[in-house]
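So the structure is just underneath, and the comments pick up after that.
One protein chain is absent from this view; the other protein chains keep their places.
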Amino acid sequence: MRTPEPVSVADAEPTTDVRRYRAVRHASTRIAAPLSPEDAVVQSMPDASPVKWHLAHTSWFFETFVLEGRLPEFRPHHPAFRVLYNSYYNQIGAQHPRPQRGLISRPSLADVLRYREHVDSGIETLLARPAALDAQTLALIELGTHHEQQHQELMLMDLKHLFSCNPLYPEYAPAVNEPARRPTAVEPLRFVEYPGGQAEIGAGATGFAFDNERPRHATLLTPYALGTRLTTNGEFMAFVDAGGYQRPELWLADGWASVQREHWQHPFYWRCIDGAWHEFTLHGLVPLDPTAPASHVSYYEADAYAAWYGARLPTEHEWEHAAQPLPVRGHFMETGHYHPRPAGEGTGLRQMYGDLWEWTRSCYGPYPGYRAPAGAVGEYNGKFMCNQLVLRGGACVTPRSHVRASYRNFFYPHTRWHFSGIRLARDPA
Amino acid sequence: MRTPEPVSVADAEPTTDVRRYRAVRHASTRIAAPLSPEDAVVQSMPDASPVKWHLAHTSWFFETFVLEGRLPEFRPHHPAFRVLYNSYYNQIGAQHPRPQRGLISRPSLADVLRYREHVDSGIETLLARPAALDAQTLALIELGTHHEQQHQELMLMDLKHLFSCNPLYPEYAPAVNEPARRPTAVEPLRFVEYPGGQAEIGAGATGFAFDNERPRHATLLTPYALGTRLTTNGEFMAFVDAGGYQRPELWLADGWASVQREHWQHPFYWRCIDGAWHEFTLHGLVPLDPTAPASHVSYYEADAYAAWYGARLPTEHEWEHAAQPLPVRGHFMETGHYHPRPAGEGTGLRQMYGDLWEWTRSCYGPYPGYRAPAGAVGEYNGKFMCNQLVLRGGACVTPRSHVRASYRNFFYPHTRWHFSGIRLARDPA
Amino acid sequence: MRTPEPVSVADAEPTTDVRRYRAVRHASTRIAAPLSPEDAVVQSMPDASPVKWHLAHTSWFFETFVLEGRLPEFRPHHPAFRVLYNSYYNQIGAQHPRPQRGLISRPSLADVLRYREHVDSGIETLLARPAALDAQTLALIELGTHHEQQHQELMLMDLKHLFSCNPLYPEYAPAVNEPARRPTAVEPLRFVEYPGGQAEIGAGATGFAFDNERPRHATLLTPYALGTRLTTNGEFMAFVDAGGYQRPELWLADGWASVQREHWQHPFYWRCIDGAWHEFTLHGLVPLDPTAPASHVSYYEADAYAAWYGARLPTEHEWEHAAQPLPVRGHFMETGHYHPRPAGEGTGLRQMYGDLWEWTRSCYGPYPGYRAPAGAVGEYNGKFMCNQLVLRGGACVTPRSHVRASYRNFFYPHTRWHFSGIRLARDPA
Partner (left out) sequence: MRTPEPVSVADAEPTTDVRRYRAVRHASTRIAAPLSPEDAVVQSMPDASPVKWHLAHTSWFFETFVLEGRLPEFRPHHPAFRVLYNSYYNQIGAQHPRPQRGLISRPSLADVLRYREHVDSGIETLLARPAALDAQTLALIELGTHHEQQHQELMLMDLKHLFSCNPLYPEYAPAVNEPARRPTAVEPLRFVEYPGGQAEIGAGATGFAFDNERPRHATLLTPYALGTRLTTNGEFMAFVDAGGYQRPELWLADGWASVQREHWQHPFYWRCIDGAWHEFTLHGLVPLDPTAPASHVSYYEADAYAAWYGARLPTEHEWEHAAQPLPVRGHFMETGHYHPRPAGEGTGLRQMYGDLWEWTRSCYGPYPGYRAPAGAVGEYNGKFMCNQLVLRGGACVTPRSHVRASYRNFFYPHTRWHFSGIRLARDPA
C-alpha cells in the first residue's frame, strides 16, 4: 500500500490545454495510487461506483465525445468498454446497469490504467494537430477535464464510504497536519447582513462554466444575513443532545420519514465507541473534533438544525451574491488533507470556498432561458433538474480549479456520503 | 346506491361564518351520499385514504383545534378517535399509521356520520356564543373549512382510484351533460406573450389564504408566453404515437426511471380495450375524448411532453402573474361533473381556473420571509416544502370557493391520481 | 351488529347430500351474520381475504365445477364473478390478483349474498334431479362442501387478524362460557409412549377424504412418545422469560431470521398492556390465561420451544398413528367459542382434536403413489406440496365434520394467523 503523493498546486494551474489535460488526468491516477486492486473494484452502495469504474468512465468520455470521429487512426482499446463505462448517457446506447458496476472484476485495474494511457495518447496526438482543433473540439476537451474533476471528488467520496463499511476502518492516506491550525475554540457564530435588491446571478458569457450556470440573469434579493462560518461538530452536538433527532416538529415531513426509516441519530460518519464520539475520515477513525465543521449531513439534517437554531438555510442566490466578491481560496483537494478544518480567525465570512459543500434551500432547476445543449453531451446537467437541492462552494475533496462563485453542485435531500455542511442564514431583524 | 344531489352554487357562497361552515360540512356528506359502507372503508393505496377516514379526520380537526379548550361542556365522541383520525400532526401525539387506514372497519360509516353531527353541534354552539369568538377562534374555524374543502377533493380523487382498481369499473355518479359543449374540434393552441418585469406575487395581508401564499413579495419575470388552453388528449396521443414513452432524451432522469420501473405507456386512467382508447372517469369508463384535456399526468409526463413539443412548463410566478387579472371562473366541483371539459372558444387564456390543476416547474418552497405559524397548526404547510412541485388553478373536483390566483397546490413529481394537466409555456422568440 | 347464532351440532351431521349441502352453506352465512359490510370487505394482509370474497369464492366453486355444463338452464349471476372470485385455479383462466381482493367494494355484501342464493338454488335444482347425479357430480358437490368448510375456518382466522389491527380491538362475538371449565391449574405434562413398528397411514379407499390423504400406505415408526396435552400459555411464558426469543441456538436458521426481521418477542396475539399480558381473541382482548393452550405460534416458535424444552415436534405419522384409535371429539367451531380451552383432566392424550392445529415436523408432500386428479380440481392440493409443514387435528374454528385422523392441514413455517399450537414429542429414553 503506497502513500499517496501530495497533489501539488502547480498541477492544477495549467496554462495551456495540454498542461491542463495532463494535470487533471494525472491527478486521477494519483488518487488511485494508494489503492489495492481490491479497493478499486468494490461498489459499496448503488449511489457509489468503484474507483476502477471512475478511472475508465472518465477515459470513455474522451474516447466517445472527442476521439471517435476526430482522430482517424484511433482504435478503441476494447469495444466492450463502450457499454461497460457509459454512465448514464441514454443517447449513446446500451449501458451496464449502475448497481452492477462492482461486479466487473475483469478488466483488471492494470488494464484500465492501460486504457487510460491509450486514450491519453490519442488526446495528446489530437492536441498536437492544430488543424484538428476547432472550437468545439477544444470545448469538449475542456469539458472532459471538468467532468474528470467531478469524478475525482466522487472517487474520494466513494472510497470513504467503502472504507467506512469495513470494521477495520482502513486509512486511505495519512493526515496532513497543520501545526498552526490545531483545534482550539472557534469564535462564536456571527451573521453578516446584506441589504438585498437586484443582483446578477450565474456565469457570464465567457470562460468555462457548465450549462447549468447560464444564462446570467437578474434576480431580486430581499435583505438577508449569512453565518460567518460553517456549523461545527460541537454546535451540532448540542442539537443532538437536545433531542434533535427525536423531535418531529423540527423536520420536514420527508426528512422525518428518513429519520425513522433509517434510524438516523447523528451525522453519517459519527461513531460512538465505548462512550466517546469519533468520526470516520479518509485518514482513519479519529476523535470527533468539536471545532471542525459538522460534515456529511443530509439536507434534512441541515434544515432541521437550522430550524432548531432559529435560522434557515440560504438560497443559492443569496450565497452566490455574497461569494461574488471573494477570491476562490480555501481548503481544497490539493492539500492532501481530505477532512474539513476548523474555521480560521476573523470576523467576516470564512469557509465560503472549500472545506464542505454548503446546502442551500434552492431546488436545482433551470435558470430563466436555460436550454440544454443539443446531442448526448446535453444530457450532462438538464435531466437532473428535479428532486435535488443546490450546494455551493466546494469541499476539501474538490479540485481547486473546479469551483467558481456560480458553480452549482446538487444532491438529493436524503443522501449523506458527500462532503456537505451547514451555513446558516436568516432574515435580518 | 343513491345518485348524488348536485351541489348547488348557492351553498358555496356563504355570507357568514355559520353559513360557510354549514355549507362546507354539508358538501362533504353529499360527496359520501352515493357510497356504500364498503366504498367508504377501503384504502386503495398508501397515498389514498378511505372516504370514512376523510369524513372523520375533517371533524377531528374541528374537535382538536377548535372545540377542545374552547367549549367547556364539549365531550369527545370517542376518545380513540384522537389517534385514529390524526393525519400527520406529529405534535398532537400518536397517530394511526397511514397505510393502515383502510383496516379500520369499525367504527362504521354510520358512526362516523354521528361523529360529524356531534362535532357540528359543538361548533354551532360555539358560533352562537359571540363572547367566545375571538379572532383566533374564527380564524381556526375558517381554516377548518378550507381544510375540509381540500379533503373533499381528496375524497373524489381517492374514490376514482379505488373504482379504477375494480374490474367492473363502477360509476360514482352519472355524467352531467352540457349539450352545448359536446366535443368538437378545439381551436389550435396559441401562445399569449407577457413582457416580464417586476411582479407582485402571493396573497395580500387581508382575506383568507394559507400561510404558504404569504408574504406577498416582488419577483422579476423574464418575458414569457403561456399556452391559451390545456393540452388535449388528442395532442397527447400524438406524443404517445411518436414513441414519447420510449425516448429517454425527452425525460428527466428520475422521470425516465419511473417510466421504466412502472412501465408507463400512457396517462394514468387511459385504458386500451379491444384496440380502442378509453378513459376511466368518476362517471365510468368512457371513450377517450380527443378534445378534452389530457388528465392525470405526472410532472414527469408533463415535462417530457413539453420537451417533445419544444416548449416548457411555466413557473408558478408566470402562472400567477397571468392569472391575477382573471376572474375565478371555470369548471369546478359544484357542477357535479367530475371530469374536465374541452376548452371553450376564444383566443385568449382559457381554463386557467378549474378543469385540471396545472403543473408548474416551480418547486414547492417558502416565499422570502415565510415563517410557519407556531404550534401544531403550523405543521399544515411548511413541513411539506421539499420534493414537491407546485400546481395552480384548481380542477373539476375542487370547490370553487377554495381557489385563488395565489393558491398553491403541490404533489410529488411521480404521482398521478390527482386531476392534473398540462399548460405549456415558452420563451418568446 | 348482531350476535351470531350458535351453530348447532345437528347441522354438522347431515344424513343426505342435500342436508349436508344446506348445513354447510348455512354455516357460512351465519359466520358472516355479525359483520357489517365494512367488516366483510377489508383485506388486512395479502395472506388473508375479505369475508365477502370467501362467501363469493365458495359459491364460485359450485358454479364453476358443478353447475356449468350440468344444469342446462343455469345462468351466471354476473359474468365478471368468474374472474373476481377465482382463487388460484390457474387452469380456469384469469384471476383477480390476490393482494387486491380487498379493493372490490362493489359488488356489495348484499349482492354477494344474492349470488349465494342463486347458486344454492341451482344446486338444489340439480340435487332434485336424480338422473343428473352421477358419481362424479356427487363427488364434486361433496368436495365443494369440504372446500367451504375450509373457508369457514379461514373467515374466522382472517377476521381475527383484521380486528387485531384495529386499536379498538372489536369483539366478533361474545365468549361462550363453560362454568365447569374455568381456568384452574392444568395437570403437569406427561408423555405417552408408543412402541413403533410398521403402521398404516392415510385415508382408506372409501369415504370422503382429500386426495392428499391417499393412498393409504405402510410406514415404519421408531418408538416415540407424545405429550398428553397442548403446551400452555404459562409454559410458553417460561420460554419467553428464559430469553427464548434472544437465543439463536434454539432456533432454526430461517426461524432466527424471522425473529430478527419481524422483531418477534411473543406469540402473535399476545399484547402487553400496562405491564399485564393479554391475548386478543375473537371475543375481544382478554387477560392471558396461563392454563389455556399457547396459540398462534409459527412453526419456528413451536420448534424453538421444543428445543428449549428438550423435546421435539412429532412427525405427522406419529401423530396419526396415535390419533387413529381416538374418537373425533373436542372443542370445534360448533361450540361458538372461538378460542382454545384448557385441557381437561385425565392422564391420557387430550386435545388431539380441536382447540388448536398441532404443528408436526413433517413437510407437506405427496404420499407414495400420490397422483393429483386430472383437470382444474387437481390444482386443489398437489401444487402446494412444497415449503409447507403439516398440522394435524383441527382447531376451535374448524367444523367438526371436517376433520379426520388422516386430515392434513398445512402452512408455511413463518405464518402465525392460524389457530396453531404445540404438542411435544420425544424419543423414549
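Read from first to last, the chains carry the letters A, B and C; within each, the first residue is number 1.
As a working rule, a residue touches a chain if its C-beta (ideal position, glycine included) is under 8 Å from a C-beta of that chain, and two chains touch if they have at least 3 such contacts.
Everything numeric in this text was worked out from a predicted model, so none of it was measured.
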- Touching the missing chain are A, C
- Task: Consider the whole complex, including the chain that is not shown, and state which of A:Pro167, A:Pro195 or A:Pro327 touches that chain.
- Result: A:Pro167
- Message: Going by the contact rule already stated, which one of A:Val83, A:Ala185 or A:Ala242 would touch the omitted chain in the full complex?
- Response: A:Val83
- Query: What residue numbers in subunit C mark contact with the hidden partner chain?
  - Reply: 88, 90-91, 198, 217-220, 222, 248-249, 251-256, 299-300, 303, 361-363, 365-366, 368-369, 378-379, 383-387, 413, 427
- Note on the structure: The missing chain sits against subunit A at residues 36-42, 44, 52, 80, 83-84, 96, 100, 102-109, 162, 165-168, 170
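We adopt the following convention: only the chains that are shown with their structure count from here on.
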- Query: Taking each chain's centre as the mean of its Cα atoms, which chain lies farthest from subunit B?
  - Reply: C
- What whole-Å value do you get for the distance between subunit A and subunit C if each is reduced to the mean of its CA atoms? 59
- Note on the structure: Per the C-alpha centroid definition, the whole-Å distance linking subunit B and subunit C comes out as 46
- Item | Per-residue multi-chain contacts in subunit B, two or more chains | none
